[in-house]
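The complex is shown incomplete by one protein chain, all other protein chains being positioned as in the whole.
Residue numbering begins at 1 within each chain, and the chains themselves are lettered A and B in the order written.
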Amino acid sequence: MQEKHYSAFNKPKWAAVLFLLPGILTFLLFRYYPMVKAIIMSFYDYSIMNPPGKFVGLGNYTRALQDPMVNLVWKNTATIVGLSLLGFFIPIILAVLLDEVRGGNVVFRTIYIIPAIMPAMVTIVLWKWFYNPDYGLLNIIRQGLGAQPLGWLNDPKLAKLCLVLPGFFAPGYTALIYLAALQGIPKSMYEAAIIDGAGYWQKLRYITLPRIVPMMGIMLIMGLIGAFQMFEAPFVYTGGGPLNSTKVVALYIYEEAFNFYRMGYGTTMAVMLFVFLLVLTWLQVRFFKTDPDS
Amino acid sequence: MPIIQPSEKDSKNRGILITIYILLILGAVTQIFPFLWMLSSSFKDNIEIYKLPPKLIPPRPTMVEFQFNAPEGATKKQLEADAVLASFYLLQKRPDVKEVRTKFFAHGKLVYELDAPQFQAKKLWEAATVSKATERQDWIAGAGGISKELGGRFYPDGKNIEPTPPPAKQSELRVVAAEVLTKADLASTPRSILVGRSFSPIFDSYRKAYTALGEMPISRFFGNSLVVAILSVAWQLLVCSLSAYAVSRLVSPAWGRVLLLFFIGTMMIPGMVLTIPNYLILKEFPFRSLFGIPFPHANLLNTFWALILPAGASGFAVYLFKGFFDQLPMELLDAARIDGATEMNVFTKIAMPLSKPVFAVLGIMGFMGSWNDFMWPFIVIQKKELWTLMVGLYQLQNSAGEPNIVMASLVLGALPVILMFVFFQQYILEGIVMTGIKG
Partner (left out) sequence: MKRKIPVLLLVLALCIVVISGCKQKKASTDEAVTIVTWEGELIGDSPDIKVEREIREEFDRTHPNINVIRRSAPSGEERKIFATAMAGGTGPDMADIPGVDTRTYIEQGFAADITDLVKKWGQEDKIYTNMLEPVIKDGRYYGLPREYYIMLLAYRTDVYQKVGLNPQTPPENWDELVEYAKRLTNKAENRYGFGMLGMDFAAWHFMDYVWQAGGDFMKVDPKTKIMKATFQEKPGIEALQYYKDLRWKHDVIQNNVLQDISELINDFVTGRSAMYKFYAQDMPKLLKLGLSSEHIGLAPLPAGPSGTSVSQMAPRVYIINPTISEEKQQAVFEYIKYNVSKETMIKRWKLQEKYGILAPATPIWKGLLQSDYVDFPAQWSTAVEEQSKYSRPEPYFPYWDKVKQYLVQPIQAVLLNKNADPAKEMKNCADKVQKDIFDKAGPVEGF
């Protein structure tokens, strides 16, 4: 499809080289070189003051496999990712609802998108305030309803849910992606269905939803890839507490590297995370290929 | 396309439509409420903010007005000193009083007035105080300057304003204010003390966040974030558009495929893996030595370079650009080449203007990404003067930040993103759709 793009004109080779040079340098320096460095570092007991320190071979990897904390942080991460899936259908429902709106479309879109594009830090600090067991809004509401106040972020059982809950209230961004897909469904399909006597629910079930299943697959995996790298939320909400219940992989990597000065061990776990995410990405690429729109 | 077609407006479908609207409106409330809450809290003071049950509409701040009879033949200096003493003593004693106004009358005419807002007064009295024991003398000595700073107004010929008679109803605050006046031992004699409401102190938390009394210069962080976001975006657009153009138009298809893979392959590398090595690379940028030969290097940590340079490597941007450049009509580009234009000219004069939408989408998305980023700036910048707003917000909520200042800062943090949306709605929506397609 793009053979023609190479014009008949004989362009000097060095023009291409000069155009490419900044890009290649930047990508090499900030993506490939650090990637290689990470892999190399994972074989060292890296010393900050005297790099690279002692070569330990696979020592870091065997240590990670035996570290009970690694076990725990992966379990925590998986649980949190699982909880975040509870909100998976919210944007889809929102998109289906928004799809019906004619007048006032812009108003609704604006209202729903703003919480979703807010800086994460703003949302987190605000929600941390809502969660406060003493004067936070959530407990005030609960007490207003006559329910017992909860510990929220203070409660090891609830803390994980607290990290993902704000996301459920900001479905706008994802919803608009679905909405775009919904709006691409040809009118003729619905009209044909009407002739066949299909009502709202039948059309939703047999025409609308099947058309966005591939998109759901992509969003699911993108969401998973993002969620497995979650850092800001646990870092700011709880710092990994209470009782390590929200210590996730990224947070553990950060702490090992920058708190306990074990950069080699930190990168080792990062490389392991990379391998894991690579599998997810591979799945995504497969979904991508089945997407009829691409 | 909406599921319910315009042709089928029967009662059943109308019911569904109404339900949909009700659900959307209810949902919209949950979307707006947190922001309103934030806004409302930022207008409260630090005692009001903890009150139960909380109010969504912040109460108007308390103001106390003193009216005095100026002593016969009083000098300017005396009046200023009295005004400053009365205001400062009361403001110091009662932090919940947000503003003190003093008015001096001679022969039934207003001769001097001074408004002292709590927020400014505190800074001024701290600056004027030489020591705790001598604060009274210090304030008297500095009264002239303080009055000037606060915009005290003299009316040499007197202004025709009727003094207010003292209100009949006694209140707790008036009693306290009267006590303060007795202790202050002024030259002027008080006529009446009024307790009222004032509007402007409602913005005190923003004023404080703006100056932040020097400790957490939110305005500075705000500026840093702007600079970093703009430069990062510019750098990213430059690097990625040039590369994408070359991949799309300047190299053979075979090379194009290899190079495209080189660029977009980086999208698979999770940020977490790069954090630690990138940190160490920036420490000795670009390398300490190349194959054993010492290489000139610099420590870019704690500089904006550490935030800007890595932003250039965006596989997603190359991918989008390339897709767009592929669709540019070949004839147009070739026509320019026939006229003898250089490749750079073809790019800047023809390809770029035609690609405005993709530049806009990537520019805005990049700006918001950079503005919202926290982890990387938090790790590479320890110097407070260089913190971005998100790092500042984190530190502020972490370090005894007064709650209303935190809230005001949150509003400031959200503002550019909201403004961006208002002005560039179209591009953001396009960008969202493109992110979806890219997967």
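The rule is simple: a contact is a pair of C-beta atoms (placed from the backbone, for glycine too) under 8 Å apart; a residue touches a chain by one contact, two chains touch by 3 or more.
All values derive from a computational prediction rather than experimental measurement.
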item	value
Contacts of the hidden chain among displayed chains	A, B
Hidden partner chain, touching residue among B:L23, B:A298, B:M330 or B:L415	B:A298
Contact residue for the chain not shown (choose from A:P22, A:P52 or A:G199)	A:P22
Touch with the omitted chain, as defined above, among A:Y33, A:F88 or A:F258	A:F258
Positions on subunit A contacted by the hidden chain, ascending	12, 15, 18-19, 21-22, 25, 48-49, 132-135, 139, 149, 151, 153-156, 238-239, 241-243, 258-259, 261, 263
Missing-partner contacts on subunit B, residue numbers	46-47, 50-52, 92-93, 95, 122-123, 126-127, 129, 131-133, 213-215, 238, 242, 279, 282-283, 285, 296-303, 305, 342-345, 379-380, 382-384, 395, 398-403
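Throughout what follows, only the chains that are shown with their structure count from here on.
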item	value
Inter-chain centre distance, subunit A versus subunit B - centres from mean C-alpha coordinates, in Å	26
Subunit A contact footprint on subunit B (complex, rising order)	1-5, 7-8, 12-13, 16-17, 20-21, 23-24, 27-28, 30-32, 34-35, 37-38, 41, 50, 52-54, 238-240, 242-243, 245-253, 256, 259, 262-263, 266, 268-278, 280-281, 286, 309-310, 312-313, 315, 318, 326, 330, 333-334, 337, 342-344, 347, 368, 371-372, 374-375, 379, 390, 393-394, 397, 403, 406, 410, 413-414, 417-418, 421-422, 425, 428-429, 432-433, 435-437, 439
Residues on subunit A engaged by subunit B in the complex (per definition of touch)	2-9, 11-12, 15-16, 19-20, 22-24, 26-27, 29-35, 37-38, 41, 51, 94, 96-102, 106, 108-115, 117-123, 125-130, 135, 137, 140, 144, 169-170, 172-173, 176-178, 180-183, 185-187, 190-191, 194, 199-200, 203-204, 207-208, 215, 218-219, 222, 225, 229, 231-232, 235-236, 249-250, 253-254, 257-258, 263, 266-267, 270-271, 273-274, 277-278, 281, 284, 287-288, 291, 293-294
